[in-house]
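Have a look at this one.
In this view, the complex is presented without one of its protein chains, the others remaining in place.
This part shows chain A:
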Amino acid sequence: MIVAEPKTLDEIKAMVDSYDRVLMVGCGTCVEVCLTGGERAVNLTATALRLSRKVDGRDIEVGEQTVIRQCDFEYLDEVKDADKYQAIVSLACGVGIQGMARKFPNMPVLPGVNTTFMGFNEEYGYYTEMCKGCGECVLDKTGGICPVARCAKSLLNGPCGGTNNGKCEIDSSRDCGWVLIYNKMNAMGQVDKFKEINSPKNHQKANNLRYMDLRK
């Protein structure tokens, strides 16, 4: 799923500084699971914003809604009474925020979260990045563990010299992806395969302006 982190209240306040009526819209799919964008997050964020502006002596009206997904017009159609507000704060991933902006072309649509990665739900409240969407999957060559997402340098041919006791050189709390790959391939009897040189990536597969067209 897509993981996002909340923006700080100060950031959101700065974005809506010139408004006194905003609509805050949550997304009930990926970012709800990571507690950033669902109904509860909308309620908490909207309440905090109202209180904070009240303290500043400048009340703000914050409408609250949550739709199932913001990455699909079918669900964006459910957003109600947007015209009563001066701006929309979207608590969806970057895709949803842009969907909202397309749905309401004449309104400012502001991001209430920072979209971070595609991740796995390790345990409640803890998510780790697993996929970069590189467009050229190599999991068959790397024991089902992605070096593009799970090596800090996205290396394709083994650990760098910075790996230390199985941890990454940029964050000693995170496993070195390549040590995980080695251990898995070793356990599967695939050390010879590990020693095969993997070709450099074709970055055309990950260039911007990507699309998928199933209409043909």
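Definition applied: a contact is a pair of C-beta atoms (placed from the backbone, for glycine too) under 8 Å apart; a residue touches a chain by one contact, two chains touch by 3 or more; residues count from 1.
Throughout what follows, contacts and distances are computed from a predicted model.
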Among "Citrate lyase acyl carrier protein", "Septum site-determining protein MinD", "Methylenetetrahydrofolate reductase" or "ABC transporter permease", UniProt-listed name of the chain not shown: "Methylenetetrahydrofolate reductase"
Option from A:S18, A:N106, A:N165 or A:N207 whose C-beta touches the chain left out: A:N165
Which residue of A:V25, A:V79, A:A92 or A:V179 touches the chain not shown here: A:V179
Hidden partner chain, residues of chain A it touches: 152-166, 169-170, 178-179, 181-182, 186, 191, 194-195, 197, 199-201, 203
